[in-house]
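Of the protein chains in this complex, all but one are displayed in their positions.
Entry: chain A
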Amino acid sequence: MVNRMSDAVILRAENIRKVYPGTMALKGVNFNVYEGKVNVLVGENGAGKSTLMKILSGVEMPTSGKFYLQDEELTHLTPKTAAQKGIGIIYQELSLFPNLNVAENIFMNKELLKNKGWIDHGTQELKAKELLRKLEQDINPRSKVSSLKVGQQQIVEIARALAEDVNILIMDEPTSALSKTEVEILFKIIDELKSNGVSIIYISHRLEELIQIGDYITVLRDGELITEKPMSDVNLQWIISSMVGGEASKIFHSGKRQIGDVVLQVKDLFLHGPAEEPLLKSISFDVRRGEVLGIYGLLGAGRTETLESIMGLHREARGKIFLENELLGEPDIKSRIRKGIALVPEDRQREGIVQTMSVSHNLTLPGLWRIVKKKIHISGSDESSCVNETITSMSIKTSNPADSIMSLSGGNQQKVVFGKSLLIQPKVLLLDEPTRGIDVGAKGEIFNIMNDLAQKGLAIIMVTSELKELLAICDRVIVLSKGRITGNFGKEDISEENIVNASTIGHMTTAQRVGGKNK
């Protein structure tokens, strides 16, 4: 059993604030790491978990706040000095160099040298082999990282963190790409590390896993510390409700929507990716006029791929998609846009906006054919009138539509991405994490716009990892897990517990198998 009094705090963060342009990611968070324990950190997407970890590992500077390692205050931390202090991190996104081999990756920026300058490849490879053996992986230290499977790459990432003497090891979603047996091995290693006095900060969306492995739990919500407790005092239900927040979030929902005929029908959608297992397995669902359908799932569940397949981005996707009972032909983005399908992509900077263009040119980009005369001439007056209309209706804050899109705040850029999808006058609107990285005020506006659109009869499919949003705005929610639909909930059945349970069906056995070992 965990006894709070007997555990020493090894790392203490006080009143950490982090401000990004447009949003405040952390609003004065206190955080404790206990010596030789697993400290679990949970929260919805955007709660500030990853930001906090980036600050602790020296990747980002906090706007204000202090942290202490044992009793020494740490200032001006860089990744290098953090490593010297014994703070290691395993990132959520793989941060390996695919063009280099395993040993070179493990010893990146801590190369073993001989004769004061030459890399000692032999020793590096030997040590890498040893580390990997400890992780029960038969990976050749000389193989290129790009030739490894994603799960193996994750193992290399873990080995890289273990290659140094760590006192504190941060694991940001380390299991998202791992198979069951690999997770078991990882948990065994965590146990071993603990017995050697290493403290571990563990972030995961797989809640069962957290209960198995954690000694302490800290909950973040909207950049604030909600609570910290010994794991023995809490259960799954408690974790979910403190993550989501107690209040019934009905603020956005008006309930006046008229749900009509089926607009979009997806039948037996399959999508093969680079891995052996398909990304999507027999996905079938439909959306009706005026309906907001939510899609929930963990990382890698296939949410984005589902939307992209509907949009026609994946030529290799198999299955049938009907728009107003008409079977859509070969995947082709242009023709699907013209038929009335629009996508607001997940990553605004990478996929949503063209940074070098103005606000107005961004807005009209997918819908130019609507304002073109004789097929080639863009009518300036038509363009500016529909741009101005959108700017007003979406209340985009810009002094001049001819200004660069980069002069807008994140929330307003997102409204531009929304606006450009609406300018094609879609029948189905696909939204992939539409509120990611924007502040609460802009979120509210986006929801009001969604609500208006649904009331006008648009069918909306929204992918989100924020449970609160699903509860707030969706008429129906389907849950994906490892490429399959594992839940389909009507208005009355939408609850945090139902959704979270369904989302872990694909992973459930992992947690159950490992269960009990850590207590």
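Basically, a contact is a pair of C-beta atoms (placed from the backbone, for glycine too) under 8 Å apart; a residue touches a chain by one contact, two chains touch by 3 or more; residues count from 1.
In this section, contacts and distances are computed from a predicted model.
The complex appears with one chain absent; UniProt names that chain "ABC transporter permease" among the candidates "Pyruvate dehydrogenase E1 component subunit alpha", "ABC transporter permease", "3-oxoacyl-(Acyl carrier protein) synthase III" or "Nitrous oxide reductase family maturation protein NosD". Of the candidate positions A:D120, A:E164, A:E224 or A:E351, contact with the unshown chain belongs to A:E351. Only one of A:R338, A:R436 or A:R484 touches the chain withheld from this view, namely A:R338.
Considering A:S95, A:S407 or A:Q455, the position touching the chain not shown turns out to be A:S407 (whole complex). The omitted chain makes contact with chain A at the following residues, 21, 311, 313, 333-334, 336-338, 343, 345, 350-357, 361, 364-366, 368-369, 372, 376-378, 380, 404, 406-407, 409, 420.
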